[in-house]
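Removed from the display is one protein chain of the complex; every other protein chain stays in position.
We call the chains A, B and C, going by the order they appear; numbering starts again at 1 in every chain.
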Amino acid sequence: MIITLKASATKKEKDAITKKIEQLGYKPHISEGADVTIIGMIGERAERYREVFEAMDAVDHISEIEKPYKLASREFKKENTVINVGGVKIGTSEVVVMAGPCAVENKESIINIATLVKKSGAKILRGGAFKPRSSPYSFQGLGEEGLKYLAQAREKTGLLVVTEAMAQDHVKLVAKYADIIQIGARNVQNYDLLKEAGKSKKPVLLKRGMSTTIKEWLLSAEYIMSNGNYDVILCERGIRTFENATRNTLDLNAVPVIKKLSHLPIIVDPSHGTGIREYIATMAKASIAAGADGLMIEVHPKPEDALSDGPQSLLPDQFNKLMKELKPIALAVGRTL
Amino acid sequence: MIITLKASATKKEKDAITKKIEQLGYKPHISEGADVTIIGMIGERAERYREVFEAMDAVDHISEIEKPYKLASREFKKENTVINVGGVKIGTSEVVVMAGPCAVENKESIINIATLVKKSGAKILRGGAFKPRSSPYSFQGLGEEGLKYLAQAREKTGLLVVTEAMAQDHVKLVAKYADIIQIGARNVQNYDLLKEAGKSKKPVLLKRGMSTTIKEWLLSAEYIMSNGNYDVILCERGIRTFENATRNTLDLNAVPVIKKLSHLPIIVDPSHGTGIREYIATMAKASIAAGADGLMIEVHPKPEDALSDGPQSLLPDQFNKLMKELKPIALAVGRTL
Amino acid sequence: MIITLKASATKKEKDAITKKIEQLGYKPHISEGADVTIIGMIGERAERYREVFEAMDAVDHISEIEKPYKLASREFKKENTVINVGGVKIGTSEVVVMAGPCAVENKESIINIATLVKKSGAKILRGGAFKPRSSPYSFQGLGEEGLKYLAQAREKTGLLVVTEAMAQDHVKLVAKYADIIQIGARNVQNYDLLKEAGKSKKPVLLKRGMSTTIKEWLLSAEYIMSNGNYDVILCERGIRTFENATRNTLDLNAVPVIKKLSHLPIIVDPSHGTGIREYIATMAKASIAAGADGLMIEVHPKPEDALSDGPQSLLPDQFNKLMKELKPIALAVGRTL
Partner (left out) sequence: MIITLKASATKKEKDAITKKIEQLGYKPHISEGADVTIIGMIGERAERYREVFEAMDAVDHISEIEKPYKLASREFKKENTVINVGGVKIGTSEVVVMAGPCAVENKESIINIATLVKKSGAKILRGGAFKPRSSPYSFQGLGEEGLKYLAQAREKTGLLVVTEAMAQDHVKLVAKYADIIQIGARNVQNYDLLKEAGKSKKPVLLKRGMSTTIKEWLLSAEYIMSNGNYDVILCERGIRTFENATRNTLDLNAVPVIKKLSHLPIIVDPSHGTGIREYIATMAKASIAAGADGLMIEVHPKPEDALSDGPQSLLPDQFNKLMKELKPIALAVGRTL
């Protein structure tokens, strides 16, 4: 952490700062220039004390030079984390595809979709039983009934199941039925939920929030990991920008950035990322070329009857065609699918 | 809701759309231009079905023309809502100031700060017992112990208390000790928490999220209101933009916009909104000129020792001076303070 | 400038960096921590060399600690700059109002509006002769003819004139007719235009761009000043964010931030800043409370017939009422109007 002082800082103020640094157990490094004085406070988790110094009047600003997350960082673990979910490995050279409807609607339809996406090569079934909707008047999901249908679809097809826990008291319930617990974009900084997921034994799929920086996202992963659960899969799903030609702006740059900063696997959700059916296939291809470890794609046989997110669902035939088109791209970047 | 069709839409597709509109109980209004056909579907809560039509291939896009929230809208209730919190009224011509530390740190300090801000004219004491922090390694608040100290400060000073509930199972606990339940920016779309707050009898202060549009914010208020609690106070606290000269971009435009769209009172938090002490007083003044019904301001006697958000806290003397400077501005816009 | 090295940086790489710093005429300050090494390069305009070091593989990132602009900075000139435009002083305790139509439409209407706004207390007439429009099919302004009408309106009313130069070869022409040369938001980084304005003897009103940070904005002012023209008036006019309830997000935080960082006067344009008539008066009041040195407001007697920006123009009566309402707010913050 580098503390830049105001030009007006007095000798007394400077001394107060260096004394404070020493009290906190660090060694101050002072560099005086003609116009500006900076004081370095370098060492393990110095950033915790950022606000102590920011609150001082003599301080102009603070520059962080160390990363505030630790367990999630590439420095902590050099090799890629591979997460083994019931035999399906996420984070290897094989690209893993999760597919299914936005929401579980009834037993027949989820089993039907599961059968279709399995045939096309998906390994994991997605589908929401608890649905976060911006309007209280929109369909809110089937709850535990939906979880049961997902479990039945797994039994029928052999697909694994990923589904969202929206609230702290869903975590155990979801963990009972699903193989991966999803934390949605709107809950990426719902810290009590993150802590609860951190106490679970099931892997967690952590979606990026609409306006979460990559640093904040990794700090949210750190909440899960520091509670004991190291099996975190990150999922890029679009950020909020000024552009409105797409529902969100899918930020594929996040893939190489995460690969540099962290050892955790990262997948991409082009359905939420673009919000528009006709862009999904193209952005799925780009995701794999960008190095994603997997994809999450919405599939629905009758999007116009879907209870949620119909506009961003592929038809089963479109999904089947896409899966075939993805293979050569995976091969072209040294992976399989 | 206006459905704009693609130029390529066939007669058969158009018929399917009008039939669907009729099935849903609405009357379609068709307007055919040379290049484009639009179909209006107008009536109570037509927007619920937006995705049904967006999911159809013949549809180019949908334009919303009605508001998706109802109870929170100015159309639903013409006159301003006034919320009576133990005698202090929010939403009248009197501007109400809430002040206190970011986090409750210990009994002595909270009583000390409460005494000081009361003397300067604050009516409500703020202070967090549960603290949402982006890093798991930052101070997380004193929990129920902190709530007790807040209640003791109220007893001592007569100030009312507002404090945050971060999780669903905090709501009852917070309601037991506090006069107003705060929902923080990161939880603005934590729907289970909103529903729980909607079942409480205590007023709710709903902060805007970092990247929440005003429409989404009012929909979050609608979650609380549609669960039975009509006493919602909105609080603008800065949005996330590209500008980084301030920690957030305090969006004062939200004040007149909310006043137009909704009957709910709105206050402003210039401490979080700017994140920098020396801008707080100026933006507090601008907030009142913009028509805010109240202010929430952080005050701490030793910001450099604060366990959270020291850099955006006023010193008690600065706060006292500000309160005096705010009075003539309130008068200039026809209010009191 | 602080250079943070990667953990993997070798002794040889560190030596190359310190050697480079010395070659460039600076003294390196090295601080080695357990995990991280930082090297300070402190001194006049060190930031110029940022990219030299960023381009090195051993470097993790650079933190700037000095300001890249100089003439525009508060450090360069402690007292506020006051710009005297034909007797009207901008940057004193008196708030100066500029008003008029978006575009000059014809001689009669500009003289008519000028007469009305003068009567209400405006000191400067605004009106575009050259209009930057996002569509090539929109009205593009009257050109020199419009400039002549502006000059005639000045003659008739005694108001001073501010109008936009969109291109380098407009600068001299605009300077011939107008008292202040406006550089529009879209041209804030049109450097050849800035340089040309820097060679003019007339004051320059520099609008902030839609996505210009305050730092970049001051650098654009620096382009004008470093070419010899120190009379720069900054004008906040709204930035582009995710929020679409207003056309732009008027960023009033910019007022106290500019006051801290720079000695230049700053005015606010709530017409472009909100884009919606009914919010203009409120945000004009907030602007003055935030410390603005002036306002720029669009006024048009028949907004629905305006050739440009009708929706964000006040009616003359509304403007007249606003001018009266602004006075007590100016007084409340120690100014006049």
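Just so it is clear, contacts are C-beta pairs under 8 Å (C-beta built on N, C-alpha and C of every residue); 3 or more make two chains touch, one makes a residue touch a chain.
Predicted, not measured: the structure shown is a model, and the values here were computed from it.
J.: From the list A:L252, A:I267, A:A306 or A:L322, which touches the chain that is not on show?
T.: The missing chain is touched by A:L252.
J.: So one chain is hidden, and I want to know which residue out of C:L219, C:V232, C:A290 or C:I329 touches that hidden chain in the complete assembly.
T.: C:L219
J.: Which residue numbers on chain C touch the omitted chain?
T.: For chain C, the residues touching the absent chain are 20, 45, 48, 51-56, 68-69, 132-138, 166-169, 186-187, 189-193, 210-211, 216, 219-220, 222-223, 226-227, 240, 277, 303-306, 308-311, 313.
J.: Touching the absent chain: which residues on chain A qualify?
T.: 211, 213-215, 239, 241-246, 249-257, 260-261, 273-274, 278-279, 282-283, 285-291, 328-329, 331-333
J.: For review purposes, identify every residue of chain B that touches the missing chain, sorted by number.
T.: Considering the whole complex, chain B reaches the absent chain at 2, 4, 7, 29, 31-36, 38, 40, 42-44, 60-61, 63, 65-66, 75, 211, 240-242, 244.
Criterion: only the chains that are shown with their structure count from here on.
J.: Just grab the chain with the largest centre-to-centre distance to chain B, centres being mean Cα coordinates.
T.: The most remote chain is C.
J.: Return the distance between the CA-based centres of chain A and chain C, expressed in whole Å.
T.: That gives a centre separation of 38 Å.
J.: Report the inter-chain centroid distance for chain A and chain B in whole angstrom, where each centroid is the mean of the CA atoms.
T.: Averaging C-alpha atoms per chain gives centres 26 Å apart.
J.: Give me the residues of chain A that touch two or more other chains.
T.: 211, 240
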